[in-house]
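One protein chain omitted, others in place.
Read from first to last, the chains carry the letters A and B; within each, the first residue is number 1.
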Amino acid sequence: MERLILRRVGKPEDEMLINFGPQHPSTHGVLNFLVETDGEVMKRAVPEIGYLHRALEKIGEAVSYPGFMPYTDRIDYVAAMFANEGYAIAVEKLLKLEVPPRAQWLRAISCELCRIASHLVAVGAMASDIGASTPLVHALRERETLNDLIEALCGARLTYNYHRIGGVAYDMPTGWRDRVLKYLDHFDTYIQEFDRLISFNAIYVKRLANVAVISKAAAIDYGLVGPNLRGSGMDWDVRRDAPYGAYPSFNFEVPVGRGFQGTIGDAYDRYFVRMLEMAQSSRITRQALETMPEGETMAKVPRKIKPEAGEALSRVESARGEMAYYVISDGTDKAYRVRARTGSFTAMSIIEDISPGLMVADLIALIASFDVVAPEIDR
Amino acid sequence: MPVNYSPPPKSTPKVIVAVTLAAAAGIPFLFLGLVLLLTPVLKPATIDGLLSNAGIDPSWRTPAYVAALFVLALLMMNYGAIFSGVITWWERRVAGRIQSRIGPNRAGFGGFFIFIADAVKMLLKEDLVPADADALLFRAAPYFVVTGFALTFVVLPFGHSLVVTDLNVGVFYVTSVTALVVVGILISGWASNSKWALFGGVRAAAQVISYEIPAGVSIFVPIAMAGTLSMQGIIRAQGGLPWEWFVFRNPAALIAFFVLFTSQLAEANRTPFDLPEAESELVAGYLSEYSGFRFALFFLVEWGNIWVLSAIVTTLFLGGWQIPFVSAEYIDGLRGAGVLPSLAWWGWNAVSMAVFTAKTIALCNLVIWLRWTLPRVRVDQMMGLCWKYLVPAAFACFVFTLFWELAVSVAPRIELVSGVGFTVIAVVLAVLFARRVHQNIQAVQGEKIDLSNW
Partner (left out) sequence: MTPLQTYFPLAIAFIVAGALAALLVGAAALLGPRRPSAVKAAPFECGSDPIGSARERFGVKFYMVALLFIVFDVEAVFVYPWAVLLRDLGWSGYIAMAFFAFTLVIGLAYVWKKGALEMETD
């Protein structure tokens, strides 16, 4: 079968055309880049997506509203909590449901723990892609403990399916609050250890600083979101600027790229913003645990969810940036259309334009700094 | 607090422990012992004496000599292969410790026999040659690599008199035969007809030949200090105590030591210079198309080279096999007049071998530790580091050594002053480093190193 992408890219005269992926250690799932290169310097890298496409949005039209919730886990399996939350909020808007405060707080806690877990994978995989294998294993060790905590909360370690339309599935188990607080005490010191291990390593900084610089304007134009956008110096966070759930009640800072080791918007900024965000997530989780209200964890939801005809849009700040769900209801018990807007997909669009002149090794740093997750691109 | 997984068995059967410990202690002892026994014999006079003692016709002298050499060469080859195997095991154990995991722990006590299991597995794997590959070159590449590696063992001075042949151009010989490894890697990259392999091969060529220059120039420093190219001669010009080593005896030699060590890391394709097979960039670099035992041969050489590079650096800068407070001349004097050397001579030779092996293993550990700590440099940074920093630094060291040697011939005392001064500085730095590591470990709450799973 002819690959359509080849028709677009064409066969260059002088340069070598290499398939970078889908079976490649640094593509974070199954992704393909057609890399046109002259020796070590790339002429361009063209992403070819679709290797992990499972028609999730179409499935959303075929199953009931609560039935789609487990599928949302698969949209972003590294940080499934946000995909749950976004979909839940969208359907709640359709149903005009009020979520009880305790459920809001639990959502915030589970999401922030999940954000830490996701960023741990991001920074660890980044170090691994740059060639240091130890930080990834250390990060995964921390993630294991976080997974233990999340497992105690919702029974799953990867595809949580914890948020429900109208609240969350379970309340905190006994003693869970103290376990989380104790872990966060450890985690705050662990971030410093991770910084000592890799963040300020001279080789690491040299590999990332001033590499693949994305200006603020370009980041906005290409629709980058989340840490990738903030890494370029844009101070925008849905949790603060378009608040939802329990977030208005918490104090936290939004880390923004300042050119920590080089230019604003380089790969190091995107990396370091994630490091700073983990500390903020820990702070939010502490506040939420300390101010946890009593009460129900589920609103009164009809047994058969059948929203009135209409449409709803929800926006949440996922670990990979702003995630939006657009759900249209036609009055039946199945959605007419479900659309998920994800950060990784838009991040792919800038790669072709930023890649010329980068080296092959920089392409890996660029992909890793975007923290793309293949199912989020293809859905 | 942690979830209860089914724990691995804490106690290994006593038989396995005994067999493993016996093998771990026995393999080096066996090889080192045989080498120790065979090398002094390899003098025509000794062979003549032994033959006449046994009442054999002297015309058997040449066959006996050749036979003994064959046995010794086979021993050296196996020594290299087994040591590289043991290093793969050790590297995985150390990596496990560094990364808070266990590492291999199944084959034998502490997983010691994992390298044998690996070799058997590789033997039983299908050996593929890609369709469009240059079949002859593809098959030939591993031989270049293996011979380039094995030939270095001929001149490595394992102990006071324990060297297969002490060439008068020893250092020069080592730098030239190690270049065979690059030829093999370049051939493997080209012959595979795979783009990733080609990338790896070309990178390897650029990297290794670039770093050959700082390595070659920094080697001038110990050569100029010793006044000979012979490996044994260079060691004999040093002494057993740290301030008698070349590293500390000359400020330029200290810099040259780091230049040489860095360059050797690059030539052995070790992190932070593992660009030729950078797995996150080039999948497996020049090894992409290799499978089965040909792949194993590349890996054998890669880990064996850690040992070789450590041994070379030990020889040139760290006093080689020199035993503290025992001079090489004293051991020479113990040889006695008999056909075979005296028992005391064997004993001191064994000690010198232990000293050399201990220093080499310490450096191997450093190499392993670096690999699991550092990220990889980019190709232009790798070239920049070589040509813009190491080459000028090596030349500066070399010119400074000219001056220093002339100064030493006028005032010999400055070598001692430099030696003691740098030794003290090194000890202070080591203590400060250990303290800082301790503080950093203490700083993380709730984390203890759990050694129970060994």
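The rule we apply is simple: a contact is a pair of C-beta atoms (placed from the backbone, for glycine too) under 8 Å apart; a residue touches a chain by one contact, two chains touch by 3 or more.
Everything numeric in this text was worked out from a predicted model, so none of it was measured.
> Which one, B:L128, B:V183 or B:L241, makes contact with the chain that was left out?
Answering carefully, the residue with contact to the hidden chain is B:L128.
> I'm checking contacts with the chain that's been left out. Which of B:S161, B:T178, B:S194 or B:Q264 qualifies?
B:S194
> From the list B:I114, B:V154, B:I312 or B:C364, pick the residue that touches the absent chain.
Missing-chain contact among the listed residues: B:V154.
> If I consider the whole complex, including the chain that's not displayed, which of B:L51, B:L162 or B:V217 touches that chain?
B:V217
> Considering the whole complex rather than only what is displayed, give the residues of chain B touching the chain that is not shown.
42, 44, 66, 69-70, 72-74, 76-77, 122-133, 142-143, 146-147, 149-151, 153-154, 164-168, 172, 190, 192-198, 202, 205-206, 209-210, 212-213, 216-217, 220, 223-224, 227-229, 283, 288-289, 292-294, 296-297, 379-380, 383-384, 387-388, 391-392, 395, 398-399, 402-403, 405-406, 409
> Identify the residues of chain A touching the omitted chain, counting contacts across the whole complex.
3, 6, 11, 14, 16-24, 32, 34, 38-41, 357, 359
By our rule, only the chains that are shown with their structure count from here on.
> Round to the nearest whole Å and give the separation of the Cα centres of chain A and chain B.
45
> Would you tell me which residues of chain B are touching chain A in their complex?
The touching residues are 1-3, 95, 98-101, 195-196, 199, 202-203, 271-272, 274, 278-283, 372-381, 440, 443-447.
> Under the touch definition given earlier, write down the residues of chain A that touch chain B in their complex.
Chain A residues touching chain B: 16, 18, 24-26, 39-40, 127-134, 137-138, 141, 145, 148, 151, 179, 182, 185-186, 189-190, 192-193, 196-198, 201, 203-204, 206-207, 359-362, 364.
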